[in-house]
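A single protein chain has been omitted; all remaining protein chains appear in their positions.
All chains are identified by letter, namely A, B, C and D, in their written order; residue positions are counted from 1 within each chain.
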Amino acid sequence: MNKQLAFWGYAALLLVLLAAPMMGAYPIFMMKLFCFALFACAFNLLFGYTGLLSFGHAAFFGGSAYIAGHVLKVWGVTPEIGLLLGTAFGALLGWLVGYLAIKRQGIYFTMITLALAQMLYFVWLQAPFTGGEDGLQAVPRGKLFGLLDLRSDMTMYYVCLAIVVLAFLFIMRIVRSPFGHILHGIKENEPRAISLGYDTNRFKLMVFVLSAALSGLAGALKTLVLGFATLSDVHWAMSGHAVLMTLVGGMGTLSGPLVGAVVIVAIENKVGEWGNWIASVTHIDWFRSLGESVTIVTGFIFVVCVLLFRRGIVGEILNFLRKPRS
Amino acid sequence: MDTIFGVPLPALLSQLLLGLVNGSFYAILSLGLAVIFGLLNVINFAHGALFMMGAVVTWMAMHYLGINYWLMLLLAPLVVGCFGMVIERLFLRWIYKLDHIYGLLLTLGLTLLIEGAFRSAYGVSGLSYSTPALLQGGINLGFMFMPKYRAWVVVASLIVCLATWYLIEKTRLGAYLRAGTENPRLVEAFGINVPLMITLTYGAGVALAAFAGVLAAPIYQVSPLMGQNLIITVFAVVVIGGMGSIMGSIVTGLLLGVIEGLTRVFYPEASSTVVFVVMAIVLLIRPAGLFGKEH
Amino acid sequence: MSDTILATKNLTKEFKGFTAVDNVNLQVQRGHIHALIGPNGAGKTTCFNLLTKFLEPTRGTITFNGIDITREKSAEIARRGVIRSFQISAVFPHLTLLENVRIALQRQLGTQYHFWRSDKSLDLLNDRAVQLLAEVDLRHLADEVTVNLPYGRKRALEIATTLAMEPELMLLDEPTQGMGHEDVDRVTSLIKEVSKGRTILMVEHNMKVISTIADRISVLQRGAILAEGNYAEVSQDPRVMQAYMGTTDGQLQGAHA
Amino acid sequence: QDKVVIGFVTDMSSLYSDVDGKNGATAAQMAIDDFGGKVLGKPIELVTADHQNKADIAAAKVREWIDTQNASMILGGTNSGTALASSTVANEKGVLYINNGAGTSALTNEQCAPLTIHYAYDTVALARGTGKAIVDSGGKDWFFLTADYAFGHSLEKDTAATVKAAGGDVKGMVRHPLNASDFSSFLLQAQSSKAQILGMANAGGDTINTIKAANEFGITSTMKLAGLLLFLTDIHSMGLPTTQGLQFTSSWYWDQNDESRAWAQKFYDKTKRMPTDIQAANYSAVMNYLKAVEEAGTTDSKKVNEVLRSKELKDFYASGMIRPDGRYAHDMYLMEVKKPADSKREWDYLTVVKTLPGEEVWTLQEETKCPLWK
Partner (left out) sequence: MSVQVVGAAAPALEITNLQGWYGESHVLHGVNLTVQPGEVVTLLGRNGAGRTSILRAITGLIGKRAGSIKIGGVETIGMPTHKITHLGLGYCPEERGIFASLTTEENLLLPPVLKGHGKGMGIEEIYTLFPNLQERKHSPGTRLSGGEQQMLAVARILRTGANLLLLDEISEGLAPVIVQALARMITLLRQRGYTVVMVEQNFRFAAPLADRFYVIEHGQVVEHILASELEDKMPLLNELLGV
């Protein structure tokens, strides 16, 4: 019953997304949303399903964004190769960071990923090809497989949608695979999983690499869509974003990060307008300054989420649906 | 004899001393983090923001009320400590039973709020605070000119660090605190007012940050963003030292200040990355950090 | 293959100037229920920790089925068929009972790393899982979430999970601790039941349990083996009575009922 | 379309929000008000957004304004990354893009675009202005303190080249990580080089903390500090005692002449702060744009752009031509910070030491990589 509901829900969502650009939705904005949604889902694979909170995912997202940007622009490779290399880079970096980080558990793990990502931030800042503060700009979209011209936003939109849907299905499969079940076990009780003969570090490393690779894909795709990669992609605030999107949407739920990404990206882009609107309705002029206070609003959401809606939007809904039954 | 790897010995010596000054800040900040983590199990991301608050409050007191530096050395930690206690009562109180992660996220949210509030009030270029008259000028050490104020920073923070260490590791109150970290309910069942103790502890940890803030005010530009970059480095210090280890955070703080100082001479570009490199190496060899206990 | 499934030679563990396990030479016969008893702090749990490599031995060797496993990692040893249970209960709290057992069964499929495979491939384990739950009388609770179970049930589940591993050698650390009489009896017969075709090494303070099921008993004291033999032999040993039983009147029920 | 929309995207909440930010928007709005609030009979609307220093947000905003509100000009603020991204989008959409806050000279060089105008300053001018002026006044031996990333490197490189060309000498340099907070160690290295001039090829908090530490360690008594990227607000926040004697280049100063003073006073009445050169440039740019619209009789970007580039601009902010590469080539000024005793009132901080002619300070035609100006 529930499963069917979910299936139809996803199907309806897909239909809406397929039709969206025709109905006047803004393709670039939608694509940006997709990239962040994918990033959040990849992050959630680690956080929600394995219980490992990485605070360094910007390193994979942004790192791959740079790499993809560089190979697309300077080497002039085709988009699919750019995405592939970006993803591979995410995986490689994920392996390195993961190898160091999984030596510790819980919050230690978190701090290590944060610190390593911050170290990488300095690398990106200094590396000549990233353009420092200017960022890597004017990355061409090129032709997919040398055939399909992505310069058209419409074409790009459908390619982007296809990639993100496939990636999402892939994540879904990981979660519901034999591997995913062990991950769940590790999340619940790691010593027990060890005593059952599972090499938990290997599982953790694997899922870390998978998550990093998918984050890398998200970053590379973002570069392809928007045409640039900049320092904010590798800044720790980006990692914080992944956490926030997952938390707001509902961690450990498949669709939570999607919802979270929509909410957060919308806030980031629209809070100023909303502020003006509230100000015009309530006649309290203070709200007009909301646009300059995105960080304050973000901070507020963090606090409210942690204190009141720990399950996140989707999590709370699921919980609500579940309750009357049991 | 008078050069090491091409660097003159006196120059090296002065760099070591300067490193020690920075190390003092790391020590006192990571100590506060360690105290809070150790006793509340909360990763206090807001530590940087509260450090900043210590500095800004010092500036405000001077600017609006004419209260001098020396008084603020006491008052700022008190004020910010009280603010911390309010935070603890209002927010942190509800999340102790949850995973650490929530503490981190909550305090991250608070950081954004606090920094945002100060930024709207004071902008980002910051405010200037002058060195107290008593400590202006410097001492010529022969090989370098050491501003008196910097020497004072080292002394003041060492005293505060050691006093804190003694309090936690060697006194009865410290034993309550340590036990309280593991099983607060049980300690309460022994007749100790744990909620109050936790509130005070958070206040104290925060006061340490504020104290560092006061010390920093005359050296650095007092700005709403001054805590942002420091906090990540301090996190790394805490990880290297072994989280929750009091002595570990003090020693590692000082040590890293010195290592950073040396890097500034031999490979300046890497001086803010070196902390993370050290962290990676330490973790490879000792996953629990230099002073941490393996569970 | 010899009849000795597990043997230790001069096994020693020192903690900062304190020897918890001291030159222990333990021989466990295949098919036996072998009990390790001894006063508190004698080193029994430490011994288990060494055998499963949760601790690194200071000295000595461990051989399992004639193979030296001293240097192997915990997970490797588990894969060889040496499975332990913990002194505190170890379950996956937010999974159902069925899923708990299935996680243990999954390893036999060898697909644990297959993140691309559907979890439908795991359904073929359900029958076996239910069967295992039935063995410990938990079948009716198969779809309950574990966290809600009382302690004794969790222990039973833990045993079921352990059985799922088809262990050749099971290490049980105080399996009846914290259980009511009912449960103690159930678990005792359960252990007897599952010992068919495998070997069990257990730590237990409940003498009634020991006397009913143990084939052979080693008594540890201060890290060293004090006495060995079957129940009758060991219980007659005055040293054992002095160090462990505490009563010198030959009444060997111990304090436990 | 019944109104003319100008979009202004800048950093309103973090690192650069003081030099431009909210008050930058105020300046732009002042221009609209002074113009009469209407052009070609349609009301003018200023829409603003905070890009939080994120290029994706800046680009998205620009795109959105153009697509959904039919914005006819985009005014861009601080941060190079966001500026380059916005420029790309605006040009793609055929809309005029004028930037004031960003330092990057790439806007008019490698990444120049037909509809992009770089209005206030760029790093090349800052480097050349300060470098040449100081060497000319006798500061021959330089030591550089450089922020170790692309921006710092280019400031250092440009200044060093100028210094050498003017007959000066570079004694050494040290590259520090971004946000290094403690500069004492680097300063000791600078001091031991025995150079006369300390060129600070860094920005914002790094420059500020360098200056503070230089005072504390008595470096200022042996070396003269040269800021390569400094703003009035920086001086304001540090105060004169720490900054006195410091030299740097700026495109404008409020106390330059009667016209600038008059405008600055109006600005001050609204914001309680004196304007930075960027904020003044915002006013000037919007004003000139509106005049050009009127003259062109349309808001069509191509036409307005042609008008803007066709003649010499002149107002209280600056005068000069917009070159084919998009650079508004006006004069720049070498400033020196006053001694506290010479400062008569709040915000009375600088004296103009020297005017740097517009023909010299900007990227020259023979150097440019901009295809539009070959």
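Note that a contact is a pair of C-beta atoms (placed from the backbone, for glycine too) under 8 Å apart; a residue touches a chain by one contact, two chains touch by 3 or more.
Remember, it's a predicted structure, so these values are computed and weren't measured experimentally.
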- prompt: Where does the absent chain make contact, in terms of the chains shown?
  reply: B, C
Residue in contact with the excluded chain [from C:I62, C:V101, C:L133 or C:M207]: C:M207
Statement: Contacts from subunit B to the absent chain lie at residues 175-176, 178-179, 181-183, 185-195, 295
- line: subunit C residues touching the chain left out here are 15-16, 18, 38-46, 87, 150-153, 174, 177-183, 205, 207, 243-247, 254-257
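To be clear about the criterion, only the chains that are shown with their structure count from here on.
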Message: Please report the smallest number of touch steps linking subunit B to subunit C.
response: 2
- request: Select the chain at the greatest separation from subunit A, using centres from the mean of Cα atoms.
  value: C
- prompt: Can you give the whole-Å distance between the Cα centres of subunit B and subunit D?
  reply: 36
Task: Can you check how far apart subunit A and subunit B are, centre to centre, with Cα atoms defining each centre and the answer in Å?
output: 32
Sites on subunit D at which at least two other chains make contact: 13-14, 17, 148, 177-178
Query: Which parts of subunit A, given as residue numbers and ranges, touch two or more other chains?
result: 122, 126, 289, 292-293, 295
- line: Each pair of chains that touches is included here, namely A-B, A-C, A-D, B-D
Query: Which of the residues in subunit D come into contact with subunit B in the complex?
result: 13-19, 148, 174-182, 184-186, 188-189, 192, 204-205, 208-209, 212-213, 216-218, 233-234, 236-239, 241-242
Statement: subunit A partner, complex, touching residues on subunit C are 52, 73-75, 78-79, 83-84, 86, 90-95, 99, 102-104, 106-107, 109, 111-119, 121-122, 161, 165
- request: Going by the contact rule at the top, pick out the subunit D residues touching subunit A in the complex.
  value: 12-14, 17, 21-22, 48-50, 52-57, 59-61, 63-64, 67-68, 79-82, 84-85, 88, 104, 106, 111, 148-153, 177-178
